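All protein chains but one are shown in place.
Note that the chains are named A, B and C in the order they appear, and that numbering of residues resets to 1 at the start of each chain.
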Amino acid sequence: MADRLDQERVEFLKKDFAQGFIEYCGFEAVEIEWGKVESSVQVAPHHRQQDGFVHAGVMAAMADHTAGYAGFTTVGDGRRILTVEFKINFLRPAFGEWLRCKARVIRNGSKLVVAEADVYDVREQCPVLCAKALMTQMAVVISKG
Amino acid sequence: MADRLDQERVEFLKKDFAQGFIEYCGFEAVEIEWGKVESSVQVAPHHRQQDGFVHAGVMAAMADHTAGYAGFTTVGDGRRILTVEFKINFLRPAFGEWLRCKARVIRNGSKLVVAEADVYDVREQCPVLCAKALMTQMAVVISKG
Amino acid sequence: MADRLDQERVEFLKKDFAQGFIEYCGFEAVEIEWGKVESSVQVAPHHRQQDGFVHAGVMAAMADHTAGYAGFTTVGDGRRILTVEFKINFLRPAFGEWLRCKARVIRNGSKLVVAEADVYDVREQCPVLCAKALMTQMAVVISKG
Partner (left out) sequence: MADRLDQERVEFLKKDFAQGFIEYCGFEAVEIEWGKVESSVQVAPHHRQQDGFVHAGVMAAMADHTAGYAGFTTVGDGRRILTVEFKINFLRPAFGEWLRCKARVIRNGSKLVVAEADVYDVREQCPVLCAKALMTQMAVVISKG
């Protein structure tokens, strides 16, 4: 079922990835292939919570968005992805310098896409799995303006 | 099982609520009572995604944090709350001027707290339910520095 | 958005509810109205796990199926409901004589239905909330044979 994405599409998706809230959070797409997206962010004080750890909401937003773009790679030009729901487990507190998220599609149905995402806390260049998410997305036809 | 919170504790929690990522997102606690917290944010361009709707990650972070503080009201001074996991369903796109989140504890066990949160999109002062979350939290003893 | 179900439809749904695995588990629909279904089962040894409590799988199956029929009441004759996913939290062990489940639709979209379900452990006629579930369903057109 795996198609290749051409370079133009990859460049479009990388740029499209970081807008609005995602740009505000500093998340960037670093690797994009069919059904898989990897993203990254350098942790700053505004990503933390009251105890100094990365806020669960940061990891949740990163997992959701990265998985959304993994889903986006599997649908045609005229369609986009909406998150239907997701669930995320926090396995360990994150306190390192970077977060990295790897998301992949595990089921690309004609209407619904199911994906999963792992969030890694990068501590002195060593990635430690700190959250895991499982999500449902819907492919919707883009309405022409 | 419902205790009262004194005014001092409520003021502490309101202030404690908005730090780091939460302050960066602009979320504020507007109502706090035992087992219940309500929060609010005025929607800005940096809360939106590529289609102009509020990003799912914003609603997820708001639901998680508001429910975390609802859990926090039910544990003693020497304990804090960590999110174990949460699941959130997005019911409708949010495009209004404000988001409002109402969270409540549905089970306060000695170790685990279960809470739920509803996120409302406030459109011309009319709240519309746009996301619903169910979450598990752990009450941990604060280590003294 | 609430329509009425006629008596014939209610009787059809009650009978349709208990087939295959559900009949094997002994779950019965006791109340059906538009968007809401209540079900019940008398707890037997084959519902329990190794510690004598009702098995989490029993509560999960009951929540899923009852919510599925709550969704089913909101779609037309020519459509049925498939469970896309669900999440369930177990709040307390169940050890009573009966289980009762109350499910309701919280969003009936044109393609996706979101519902929630509460499972009660009935102890000496007193219902205690022991599990809470949040689920996504898809309304699919019944293919004619």
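Everything below uses one rule, namely that a contact is a pair of C-beta atoms (placed from the backbone, for glycine too) under 8 Å apart; a residue touches a chain by one contact, two chains touch by 3 or more.
Just so it is clear, the model here is predicted, and its values are computed rather than measured.
Participant: Of C:A70, C:I88, C:A115 or C:C130, which one is in contact with the hidden chain?
Facilitator: The missing chain is touched by C:I88.
Participant: Touching the absent chain: which residues on chain B qualify?
Facilitator: Its contact residues with the unshown chain are 84-85, 87, 111-112, 114, 136, 138.
Participant: Touching the hidden chain in the full complex, which residues of chain C are there? Just list them.
Facilitator: Within chain C, the residues touching the omitted chain are 16, 19-25, 45-51, 55-58, 60-62, 64-65, 68, 80, 82-90, 93.
Participant: Considering the whole complex rather than only what is displayed, give the residues of chain A touching the chain that is not shown.
Facilitator: 87, 89, 91-92, 106-107, 109, 114, 116, 129, 132, 134, 136
Definition applied: only the chains that are shown with their structure count from here on.
Participant: Any idea how many Å lie between the Cα centroids of chain A and chain B?
Facilitator: 22
Participant: Calculate how many whole Å lie between the centre of chain B and the centre of chain C, each centre taken as the average of the chain's C-alpha atoms.
Facilitator: Using C-alpha averages as centres, the distance is 29 Å.
Participant: Where in chain A do residues touch two or more other chains at once?
Facilitator: Residues 84-85, 87 of chain A touch two or more partner chains.
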